[in-house]
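Every protein chain but one is kept in place in this view of the complex.
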Amino acid sequence: MVTESDVTTGLCTVFLRHTSASLVIQENADPAVLRDLARWMEGVAPEQGDYEHDAEGPDDMPSHLRASITRSSEGIPITRRKLCLGTWQALYVWEHRATGHRRELVVHVAGD
Amino acid sequence: MVTESDVTTGLCTVFLRHTSASLVIQENADPAVLRDLARWMEGVAPEQGDYEHDAEGPDDMPSHLRASITRSSEGIPITRRKLCLGTWQALYVWEHRATGHRRELVVHVAGD
Partner (left out) sequence: MVTESDVTTGLCTVFLRHTSASLVIQENADPAVLRDLARWMEGVAPEQGDYEHDAEGPDDMPSHLRASITRSSEGIPITRRKLCLGTWQALYVWEHRATGHRRELVVHVAGD
């Protein structure tokens, strides 16, 4: 998408239009990192939490909690027509609900 | 503010000038979500924490902790002169101190 935009130097902003999923930049090499991350987050914001908001199922409120401490937007500079992510970085959409949902991202690219 | 700025397509960056309050994008529908969020955060960064930094009251250091894992800035794309927030999203200033404080936001809008 950045290549299509014809921007050599600039800024790419990624925005996720949801409150029960979020963005996270994490290691792209060992898939065990994402598994450890998910397992740990289940402890930080557990499904068994006696939440007042439970009309949308027991996995909904913990999803909001997990989204609140991760990211809704991320700004990534563009250099030489590429996102300047580090060697080990990838940007993930993190689904916090128990079942898959269709998720919408908005990507804004500006520069020269 | 975005409408006033006369930008049709662009980027709105919101920045909060404080370290004991923060930004969070959360559900705008059921107010119970915000209550659950606050209650959960009180457990994650508790007021009873045996903090070294306590000169500004027992609610100050937990406020810094809560701010550190939520957001100071948020980048939200603008399309058709509107923030492209999702249907259920709202951007909140989250006051972490026990009593209300005057808080300053800086909003930057760029685009065409």
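In this document, chain identifiers A and B correspond to the written order of the chains, with residue numbering beginning at 1 in each.
The criterion applied here is as follows: contacts are C-beta pairs under 8 Å (C-beta built on N, C-alpha and C of every residue); 3 or more make two chains touch, one makes a residue touch a chain.
As the structure is a computational prediction, the values presented were derived from the model and not from experiment.
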Query raised in the report: Considering the entire assembly, which residues of chain A contact the chain that has been omitted?
Result: 10-11, 24-27, 30, 32-33, 35-37, 40-41, 44, 69-71, 74-77, 79, 84-89, 110-111
Report summary line: Omitted-chain footprint on chain B covers residues 11, 13, 15, 17-19, 44-45, 49, 51-53, 55, 61, 64-65, 67-69, 71-75, 104, 106-108, 110
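The criterion applied here is as follows: only the chains that are shown with their structure count from here on.
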Report summary line: dist(centroid_CA(chain A), centroid_CA(chain B)) in Å evaluates to 17
